[in-house]
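The complex is shown incomplete by one protein chain, all other protein chains being positioned as in the whole.
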Amino acid sequence: MAGSDISLKTSISLDSITKIYKGNTVIDHIDLDLQEGEFLSLLGPSGSGKTTILRMVAGLVTPDEGKVILRGEDISFTPPNKRNMGMVFQQYALFPHMTIQENVTYGLKARKLPKAEITERVQKYLELVDLKHLAGRRPRELSGGQQQRVSLARALAVEPVVLLFDEPLSNLDVRLKEQMLKEIRHLHRKLGFTAIYVTHDQNEALYLSDKIAVLNKGKIEQFSSPEEILKNPTSAFVADFFGYTNRIENVVLMDEQTAQIGDVKIPVGHLGIDAHPNDQGFLLLRLNAAQILDLQNQQTFMDEKEATAIRAEIRDSRYLGDETELRLHIRDGIEQEITVKLPQMLTPLPPEGMQIRFRFQAEAICFYKGDGRT
Amino acid sequence: MHFIKRKNKYTYWIFMFGIIASLMFVLSACGSSSESKEIVVTSFGGKYDEVFTKYVAKPFEEKNPGVKVKLAPYTGIAKLSQGGGSSIDIVQLDDFDIIDAANKGLLSPLEKKDFTSWDKLYEQAFLNSKDGKVFGLTNVFGAWGIAYNPEKTTKPTSWNDLWRTDVKGKVTMMSQWIPDILMTQKATNTTMENMNPVWEAYKKITPSIAQYYSSFSAPEALFKSNQVVMASWFDGRALALKKAGTPIDFVIPKEGGILIRSGMSVVKNSKNQDLAKKLIDFAMTPEAQQGFAKELYYGPTNSTVKLDGDVADDVVYGKDKISGLTTPDWNNIFTKREEWLLKWQEVTSR
C-alpha cells in the first residue's frame, strides 16, 4: 500500500500511525501516501476509525505512535493552526455571530494577509461557490446547502495544502447532496487541491475520489482506485461495502475461474487474497450477477441448449425507479435464493412462481476463502 | 350542580378551587378552636427560649392543666404595627419597644389587681406609657457597660477608654443603640439639649470601631475570633461567655451604666387576656427569676428573690445596684429618637 509511485510528488504520508483510547487500539499502524492534487476518500462504517485518521492529519488528535508527514516534513506535533490545512465539517461549523463575508475572511485575517489580498480572495472564493450575493447575510439565514458552500469557500480561501472533509454531506437531503457532490468535484478539477474526504457512503467515495481507502476496525482493508475496488474487492468486507450483497456459502474453488457448489458450476471473476484452487470458501455476488436468458411461462426449454444456464423460480419482483429487482430461488441442484437487478423496467412485472433461466456473470462474482466470519 | 354542567371548563376549575379552598379554611378553623387554651408568647431565641421553657412555660402548664404555652419567634415593633401580632398573646421585648408599642396602642394596660407580685417588683420594673399607665412588666434586668478581653488589653475604667489608641480597630459598639448614645452623652458631659458633643465624639470614635454590630449575639463571635478586644455590651451575655471559658470580663465604667430591661406585655387583640396576665404574673415569681439569674445571669426584678454567692455578685441584684444604673426616660427620648438615630447613621457612615 505504501508502495505508490515515488516519482510523483508526495503530499501527505501517514507512517504507521496508531491511536489507542482507553486500551482499545482504534487506529492500528496505518500507512497511507497521498500525491499532490489527489482526492482520497476514507470509507468505512462508523467506528472504523476514518474520522480519527482525518483528525490526526488535522492535528486535532495526536497519534500515540507513528508520524504524519507533510511534504517531507514530520508534522506529528505541529499544532493544528500551524498546519495550513482546511477543513469542512459535518455541521458546517460556520461562526453564527459573523456574516458570510466575515466567515470567509476569518482565516485570512488570522494569517495577517494584506487587506487588498484578503478582499480579493474573499471575492474570488465567494464567487466560486456562487454566494457573492449573500455575503452580508448571517449563516442562520442560509439553507443547509448554502451553508456548506460557505464552509467550503472559507476552507478554500486560505489556500490550504490539504483540504479535509469530515462527512460534509451527511446532513443534506438527497437532491442537495447530488448538487454538492458535483460542486466539490468541479472545484477539485478546477483548483486541483489535495483532499482527504471521510464518508460512509461508497457512492460519494466512488464519484469523487482518485483513491479510496476502505477502513475496518482501525485497519485499511483495501487502498486503491475506485475502478479497482469495484472490480476486484480484495476482501469480503470491501465487497460487502460495494454492493456485493448476495452470498453463497460452502463453495469449493475448482480453478481460478470456476467455483462449484453441488453439481452447479459458477464462474468467478475475482479471487480474494490467498485464494487457491481446492479452497473451501464462499461467493459474493453483485446485483448484476445474473443475466436472464428468457422469461417464458413454460418449462419447455432444454438444458442442452445452454449448458451454463441455471433454472430458477421468481419469488418476488418489484420496480426500483426504472430498474427491476427480482428475488430468485435457484432450484438446479442447489437450493439458494439470490437478489438480482435488471437495468430495465420489465413490463409486465414477472409474476411470482414464474420459471426462468439465467446465466452467472463472472465479473460480478468474487470468491473468498474461509467462511468470512472473522 | 346544574351550574357546573352548563358552564365551561374554566368555571369548573374556579369552582373546584373555591370548594377546596373553603374546605381547607373550615378545617383549619376547626383545628384552632379546639385548642383555645393555647397561649402564644414571642421570645428571643437561643438559650433564652430554653430557660423560659424550663422556668416559666413548663411549670405554668403544670399548674394550669389544659393550657399550652407556645413560643413564637421574636416579633419587633415594625411587624406588630403592621398587624403581625394577630396570633400572639404575649410579646417579650426591650423596654423601649414595649413603651413605644404601648404609645401606639398595640398593648393592653396592666393593673395591680391582676398581679400577685405587683407590690414586690422594683419600681424600675414597671414600663409606663407616656400618660403614665403600666403596659409592661420587666422580668429580667441587665446592665449596659463595657466587655473586654483581659488577656489582650488593660481593664477599661471609663467610657472614653473605648477610643484608647491601643485598642484602635479592635472595638465594637452597637448600631443605632440609644444606651450607647446615652453613655457617650455622659462621657462627653452634655445633655439632651446639646447633642453636638456626642456626634463629635462618634466621629472621633468611628475610625476605632471595627464594626457597629446589630444583634446582641454578634460580639460573641467577634470576641471568640479575637476580632475585637473591647465592646459596649451587657452583662448577661458577657458573663455567659466568660463561664463558657472565653477570656472576657465586664465592667461598669465610672460614668455609670444603663439599666437594660426586658419586659412582657399582653397584645391588645389577644383573646386570652386573663390567661396572658396570669402567665406574666408567673414570670415574676422568685422561682422563675432565680432560674434566669442562674442560667443567663439576668438580674431579678422581684425584690423578694434571694440569690447567693457568686451569682448575687455577678448580676444586677438588689436595690442599690439597680438604682446605681441609669434608667432611660424613654418617653422623653422618643421625641428625639428618630432625629438621633438618623444623625447617628450620618456621622458614623461618613
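Letters are used for the chains, namely A and B, taken in the order the chains are written, and counting of residues starts over at 1 for each.
Heads up, the rule we're going with is that contacts are C-beta pairs under 8 Å (C-beta built on N, C-alpha and C of every residue); 3 or more make two chains touch, one makes a residue touch a chain.
Operating definition for what follows: contacts and distances are computed from a predicted model.
Asks: According to its UniProt record, what is the protein name of the omitted chain, chosen from "Asparaginyl-tRNA synthetase", "ABC transporter permease subunit", "nitrate reductase (quinone)" or "Formate dehydrogenase iron-sulfur subunit"?
Replies: Checked against "Asparaginyl-tRNA synthetase", "ABC transporter permease subunit", "nitrate reductase (quinone)" or "Formate dehydrogenase iron-sulfur subunit": the hidden chain maps to "ABC transporter permease subunit".
Asks: Kindly state which of the options B:Glu50, B:Glu287, B:Asp310 or B:Glu346 is in contact with the chain not pictured.
Replies: B:Glu346
Asks: Among A:Arg140, A:Arg175 or A:Arg189, which residue is in contact with the omitted chain in the full complex?
Replies: Residue touching the chain left out of view: A:Arg140.
Asks: I'm checking contacts with the chain that's been left out. Which of A:Gly49, A:Gly86 or A:Pro233 qualifies?
Replies: Going through A:Gly49, A:Gly86 or A:Pro233 one by one, A:Gly86 is the residue touching the chain not shown.
Asks: Going by the touch rule given at the top, which residues of chain B touch the chain that is not shown?
Replies: 9-10, 13, 76-78, 100, 169, 175-176, 206, 209-212, 214, 221, 225-227, 337-338, 341-342, 345-346, 348-350
Asks: Across the whole complex, list the residues on chain A that are touched by the chain not included here.
Replies: Missing-chain contacts on chain A: residues 58, 60, 79-82, 84-87, 89-97, 106-107, 110-111, 138-140, 147, 154-155, 158, 164.
Going forward, only the chains that are shown with their structure count from here on.
Asks: If you average the Cα atoms of chain A and of chain B to get two centres, how far apart are those centres in Å?
Replies: Averaging C-alpha atoms per chain gives centres 86 Å apart.
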